[in-house]
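Here it is: the structure, laid out below.
What you see is the complex with one protein chain gone and the rest in place.
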Amino acid sequence: MSSYRCVFLMGLEQALEYRVSFFLSMLSAVFPIIIQTVMWNYLYSHSDAAAVFGYEHGQILLYTLLATIVSQLVGAGFEGEVNGDIKMGGLNKYLIRPMDYKWYQFFRFLGQKVPRFMVAAPVMTVIMAAAFWQGLPISAGRVLSFLCSLMLGMVLNFSIFYCIGLLGFWLTEVDKLFGTVGIVLTVASGGVFPLDIFGGLVETLVNVLPFGYTTQFPVNIINGRFGWERIGIGFGFQLAWILVFACLGCYMWRRGVRRYAAVGG
Amino acid sequence: MGIIEVEHLKKEFSYYKKATGIKGSLHNLFRRETLTKEAVRDISFSVEKGEMIGFLGPNGAGKTTTLKMLSGILYPTGGRAEVDGFVPWERKNEFKRRISIVMGQKNQLWWDLPASDSFYLNKCIFGVDDGTYRDVVTELSELLDVRDLMSVQVRRLSLGERMKMEILAALIHQPDILFLDEPTIGLDILSQKKIREFLKLYNQQKKTTVIITSHYMADIEALCQRAVIINQGQLVYDGRLGDINRVLGERRLLSVKTSSEVNPAQWEGFGTLRETSAAGAVLEVPQEKVKAILGAILAGLPVEDFTVTEIPIEESIARFYQKEVVAP
Partner (left out) sequence: MRQIGRYCRLMGVFAKYSLMSALEYRINFITGVTVEMGWMIIKLLYVAIIYKAGTSIGVLTPDHILLFVGTYVFMTGVYMLYYGNFGSLPWMIQQGELDLYIVKPVSLQFLVTLRRLEFAYLLPDFVVGVIMIVTGWRLAGLPSDVLSVAGFLFFLLCGCLLTYSIFLLPYLLGFWIISLGGIADISNALWDFNNMPSLIYEKWMRRIGTYVLPVFVITNFPGLFLMGELNVWACVWGAAAPVLFFLLSRKLWKISLKRYSSASS
């Protein structure tokens, strides 16, 4: 366990290294929120938007405030490194160490999340408190469910991106598409706007596909859009998708390493 | 008045101290410690037109910094310099057209395109007319033996070929003064030799003034009549490379072979003992005493053979590097 702890601390230190960048990156996340808030306020005060989009005004604002933060918290970014290890033969050193590669990546992932979480936690607390003041139905139960779904969302997103990284075993140029994949999945997970506002087929897809369960689902728990029954079903989907991607990751890893060894790294 | 005049040139840098570990990172987050480094302390020299001089010195001695100040890249902290009638760091376009700089560690060529495209770009940048451009490229590519490589992407060239192209690119506008910073770094012996031969020829034919920095003595020895040795930001020697030993006081190495083993203590009286073995010894002695000492040794010890040699130049230079001596 101590080696994982070390890796965890290294990730933490890396993230703290550049002072100005660290603060400004945080600050820059606020800008799109301002733009979106302004837009929603305008639309909700000038039309019957609640009926059109299916979100109450307060719900959509809370969504806007929290989605970016949640999206950042669950966000990956290690897939490039996984791919690089496969491509450049960096994997060799993990294959001979008594350290499981997926756990190595997982704990590093968590380590790099800590500074973000330390900044995000008080901000989220303030936002939730303010939302509660404004009359949103935030309760201890919802907060707890939100935190649970957030953790599961991180695990799910890790599993998804771990699989994407492992694609490098088969597709040599796949890393070139990581940027695009990252953006598209952020959108698909509801990290920018809740996609179920568009209704119909889009809403059904969002509810069935795994991506919404990394970001949109946790946020819709806390803003009170989902009832308890819907939350229960959501957790079912979340766990099921984690299971699917974890199994897929293990399967890909086994097949990939065999292939890697055959090719000779 | 030389084409380059340098007086009391100084350059200081400040930089941050980086503490290690997580505590250091947190500390750096709020407060940093500033340190100052004197890269060039007080350098003066002058270069005549058409001369080819070499800057020698260990890594971090201040050679490159001096070169950068002379080419206008850096501002000095103190002192003055005049290059071809200009103050370099005023960076007048007219000045820039008269100089050129090649840096062994950097490249100005477009990586994914043939070198000839980069030459053409330099032609446009320097405003060289079509005819001159064609002549220069034809002539230089012939001299550098790279005619067949003109349409190969730079990234496919070997390091040596790339350096030749860098030099060619730097000469498109036919500068009066050429600065070369470690042009042979990392190259194989053959490429080094080729580049040296080219530079020598070019300097002789075009009367271009050349300043070259290197930490390979071979470069300087082959190319330059005059060497400037810089160490820790100070000029420690300026003169012919071959005269270094005279400056340090003429000393000779006396290698003596004996037919039987001699007790090391017996050698001590004759001079500074460099090495000793069962088969003989090497002594360092002042030149004027060579005769007398040799006579004494021949008389007292079972000498089989002997040779008298000068101290190798590398060794003398190394003594400058270690600051054992400073030029008068």
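Which chain is which? They are A and B, in the order written, and residues in each are numbered from 1.
Methods note: contacts are C-beta pairs under 8 Å (C-beta built on N, C-alpha and C of every residue); 3 or more make two chains touch, one makes a residue touch a chain.
Everything quoted here is computed from the prediction, not taken from an experiment.
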Sites on subunit A contacted by the missing partner chain, in the whole complex: 17-18, 20-25, 27-32, 35, 38-39, 42-43, 46-47, 49, 52-53, 173, 176-177, 179-180, 182-184, 187, 192-193, 197-198
For subunit B, the residues touching the chain missing from this view: 13-14, 39, 65, 68, 71-75, 77, 89, 91, 93-94, 96-97, 99-101, 103, 106-108, 110-113, 117, 120-121, 124-127, 153
